[in-house]
Structures are given as C-alpha cells and as structure tokens.
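Every protein chain but one is kept in place in this view of the complex.
Take a look at subunit A:
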Amino acid sequence: MAAAEKAVLILGGTSDIGRATALAFAQSQWTVRLAGRSLADLQREADDISVRTGRQVTAHPFDVLDTDSFTVFVNALPDLPDVVISVVGLLGEQPRAETDLDHAKEILRTNYEGPALILRVFAEQFLGRGYGSIVGVSSVAGDRGRGSNYFYGSAKAGFSAFLSGLRNRLAINSSIQVMTVKPGFVRTKMAEHRKLPPLITATPAEVGEAILGGLNRRRDVIYVRSIWFFVMLIIRLMPERIFKRLKL
C-alpha cells in the first residue's frame, strides 16, 4: 500500500519494541504518533525518529490506567489514525504480586484492562469510519499460565482473548483488521541482564518489521520467530498432570 499520508498511533512509544516499530513505519513513509506517560521521553524518541527518517513524528500524553480519559485522548489526536498498535505492558514482579494486592492489580490492569478498553474505543471509531487496523502486542506467556509469571501471563491471556473475540466480530463484512502479536523473547531493556537463547530471541527491530509485514499480509496472529509457534504448541498440548509439576 502507498503509505503517504497514512498515520500509525503507537501506545507505549517509549518501549524498545514501540520505538523499533515506530522506526519501521516511519522508514516506510508513515506519519507516526507516539503515546505514553512521559511527554519528555516520548519527545526524545519522536525527535530521533524524525531526524532519522525525515517523517513527521508527534508525541501525545496517555496513561493506560486512566480509563476515564480515553475518549478525551482519542478526540485530542490530530486525526483518527489508520493503524493503532498497543505495545503497553508491564512484566512486574511475580513474587511481589503474590503478597501486594496493588501490584497485582497494576499488572492485570496494565496488560489487560487498559489495552483492551482503549482498543475498544478505536474499534468503534474505525467501524464508524469504515476502515482501520488494530494491533495488540500480547505475549506467549498468555498461551499457558506458568508459576513464575501468572499475573502477567493471565492478563496477556485475557488480552489475547479480547483481540481474538474482536477479530471474530469484525471479520464478517468489515474492512477492519485485528492482529495479535506474540513476540517471544525479545532483547529489550526488560531483559537486559538475562541470558536469552539466541535462536528464539528476537531483536526489537525484528518485531517492528514483523508487525509492518503482518499488516501488509493481513495476518491474524503472528509469532515473531515462527519457532515459537511450535514451542507453544508443545507447551499447550502437554497434559496438565505433567505440566503442573514442571518448574517453569
């Protein structure tokens, strides 16, 4: 598609994945809008991408936990974007979530409630206009709950289910695409000091390219490195009797 004049809105524009995605779109001649909590941090990314690509990049304050502000946020944008991508997420600390109710709530709300509700607003507006694409960055952690991160994982599971439900509803006679992205391991600041197996670890740039490519090919669900599809297939198929005893 000719990208000129097309705009993409990235929620979570300060994350490594959000930044790499923004760069991929700007390099393909899209206008980019970045949203997130800190205007100064967003502006730094916006300037960088704009210098690198010569494209217009704007910054917009947005808090995914402040659900009451969503309508105002959407109406204050310069235009209704062609594509909206939610990269917002919070890994949090599982052990802390087990004892600290507020932290558990923050993980659930940041990964599920907030992203689902903001994308819901865009879905209705896109329907009214007749076109638009919605992308949610979820996680393989949502494919099956694990002892080491089930607050995060269950919220991502909820988000994935929301996206698949929305896709199902809109698939029939509408030109609105809904795509779920499951990155697998990604070398980001979240994972800076962890040793990750190179074969199944993607770079943020790969995730950005995968999102752009997936949209062009009208994909529904993408695993950034396809090997993850098989890894998760095996993990999902494992009988619970065995799975529950694994240290995962």
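Quick note on the criterion: a residue touches a chain if its C-beta (ideal position, glycine included) is under 8 Å from a C-beta of that chain, and two chains touch if they have at least 3 such contacts; residues count from 1.
The rule is short, and it goes like this: contacts and distances are computed from a predicted model.
Visitor: The complex has one chain missing from view, so what does its UniProt entry call it, picking from "Cobalt transport permease", "Response regulator receiver domain-containing protein", "Amino acid ABC transporter, ATP-binding protein" or "Oxidoreductase"?
Guide: "Oxidoreductase"
Visitor: For a quick check of understanding: of A:45, A:143 or A:206, which residue touches the chain that isn't displayed?
Guide: The single option touching the absent chain is A:45.
Visitor: To test your reading of the contact rule: which positions on subunit A touch the chain that is missing from view?
Guide: 41, 44-45, 47-48, 51-52, 189, 192
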